[in-house]
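Below you will find the structure I want to go over with you.
Note that this complex is displayed minus one protein chain, with the remaining chains in position.
Labels A and B are assigned to the chains in the order they are written; within every chain, residues are numbered from 1.
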Amino acid sequence: MKLYLRYVSVLLKSQMQYRTSFILVTVGQFFIPFFMFISVLLLFQRFSTIAGWTLYEVALCYAVINISSSLSECFARGFDTFSMLIVRGEFDRILVRPRTTLLQIFGTKFEFSRIGRLSQGFIALIFSLMYLDVSWDLYRVLTLLLMILSGTFIFTGLYILGATLCFWTVEGLEVVNILTDGGRNFAQYPLSIYQEWVKKFFTYVIPFASVNYLPLQYLLNKANGNLLAHMLAPILGILFIIPCILIWNFGVKHYKSTGS
Amino acid sequence: MIEVESLSKSFKVAKRSAGIGSAVKSLFNPQYSVVNALEDISFQIDEGEIVGYIGPNGAGKSTTIKIISGVLVPDSGKCKILGNTPWENRIKHVKNIGVVFGQRSQLWWDLPVIDSFNLLRDIYRVPEGEYRKTLNLLISILDISSLLTTPVRQLSLGQRMRCEIAASLLHNPKILFLDEPTIGLDAVSKIAVRNFIKTINQERKLTVILTTHDMNDIEALAERIILIGKGQILLDGTLTDLKKRFASHKIVKVDFTENTKSINIEGVKILNRSKESMALSVDLDVIKVSDAIGFLAKDLDILDVSVHSRPVEEIIVDLYKVYQI
Partner (left out) sequence: MRAYYSLFKMRVLKGLQYRTAAIAGVCTQFFWGIMYIMIFEAFYKSSTTPQPITYNQLVQVIWLQQSFLVLFMLWYRDSELFNQITNGDIAYELCRPSDLYGLWYAKLIGQRLSGAILRCFPIILIAAFLPKPYRFSLPADGISFILFLITITLALLLIVAISMLIYISTFYTMSPTGSLLMIAVAGEFFSGLIIPVPLMPSILRKIVYLLPFRYTSDLPFRLYAGNIGLKEGLLSIGVQLVWILILVWLGRFLMKRAFKKIVVQGG
């Protein structure tokens, strides 16, 4: 942990060398999803509800997913750009150091400019909280925090999976965006609006349901049955990272036997 | 200290050829060929040795370095380095080694050198006191105290290489791998790097394994060389061994008072001759240099004699030819 903080401070120093470009990118990072959010607003103006969810409910879902995805982009950006590390042969350098590969890669990049995107997510959150008719108690606040945490873990897991692919090929990594960007865009709306197979995929394969559906139902008083299960569902999302790490380790092993 | 026993490693390489037709074909039926990068490599290196690991491009040098530094796992073979097998106890093993890849940097491009050093201290968990001591030592031998606060991107290549070497020694490794440490450096920097390697080797009993294409590096540093070609070890011995084995001729240059008498000694060939001097090639298998000079002295009034070996560079080129690599 101490080492990670050291990495972060070095990276911050290094990014501050290019201040103007940093500010521009941060502002851009704010506006890209901002247009997304505007479009959600506009669609609701025309259609008023989507599969029984109101604008403010969707806004909450949108906010949670965007906050957690930008958090994970901050921390796990090193995995997103991992192909560069492989292409330049710098992964060898990481292997000759006495620390775990995962920690070192977390330390290669920290995308501070995602603060732009993060603040956009918070604006959506405030917007939805202002209009939502929900009485916030301690349990709900905790659940909300747990949702954000869980989302962050899922996205990080996906980034790790995408990076693992680089051990086999550095071509066509665009396809990973289906899981990361695609996952984010899908999960901006409550899962229940989708077809059966999509719901199943995002419940059993990539557990987004544990972030944007089950606990959301609890927050919005839509849950039936065991409330505790709805509240604690995000923990499943956090556990998602475990298989991702195992697959990563398998990838490292493969790299060490082929060197490609 | 380092024991390597019959390492082998092969790679599968995808074949690709030009043209739209073959591009489509390889889409459905990719072709692979197997390349044997290493075949049955064995050697031992003791503490404090400086070993030059040489061979032409693609001979398997960097594959070997990658295996013994724990980056690659071989197909078969054994390797024990200070009691660890690199690919089994990676983290334990890499604490003992330092690696410099001559063409890549481990320093942070935009930041002052000292920031990179401090980060490395944390990565290797070097205790503060020990770190200070090592750092001061390295600063004084490498003469980099004025560079520490400069961003890496503003350093010259020679300055950067000195800092790279310092960076890989901060954690006090027992073994240092240098992969082409003098590539692209000017003459002054090359000599500085060589001197440093010598010094640190003597003071710390550091074991150094060095790959290079610059034979002057080898001549200045390595008592022992391992020559590799096509994945096999062709020669393992001292530089003198190499010279003895492959330099069967010596060049003798003689100055004398004016004389035009013809010289005819078995095993001695005249390369060129003027009225007062000549250069001779002496075949050591036939005649000793001292005997040849003795015969010469009978016929000539010798003023000065000098004996030269052929440059290592040429010997190596010959070697590559002999082994057809």
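Just so it is clear, contacts are C-beta pairs under 8 Å (C-beta built on N, C-alpha and C of every residue); 3 or more make two chains touch, one makes a residue touch a chain.
Remember, predicted model here, so these are calculated numbers, not experimental data.
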So one chain is hidden, and I want to know which residue out of A:Ala51, A:Ile126 or A:Leu246 touches that hidden chain in the complete assembly. A:Ala51
Among A:Gln17, A:Asn185 or A:Asn221, residue touching the chain not depicted: A:Asn185
Just checking the interface: what residues of subunit A touch the absent partner chain? 20-21, 24-25, 28, 31-32, 35-36, 38-39, 42-43, 45-52, 169, 171-175, 177-178, 182, 185-186, 189, 193-195, 198
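Methods note: only the chains that are shown with their structure count from here on.
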Nearest whole angstrom, what separates the Cα centre of subunit A from the Cα centre of subunit B? 48
Would you tell me which residues of subunit B are touching subunit A in their complex? 11-12, 63, 66, 69-73, 87, 90-92, 94-95, 97, 99, 101, 104, 106, 108-111, 115-116, 118-119, 122-125, 151
Given the complex, residues on subunit A that touch subunit B span 2-3, 6-7, 10, 13-14, 17, 88-90, 92-93, 95-100, 104, 253, 256-260
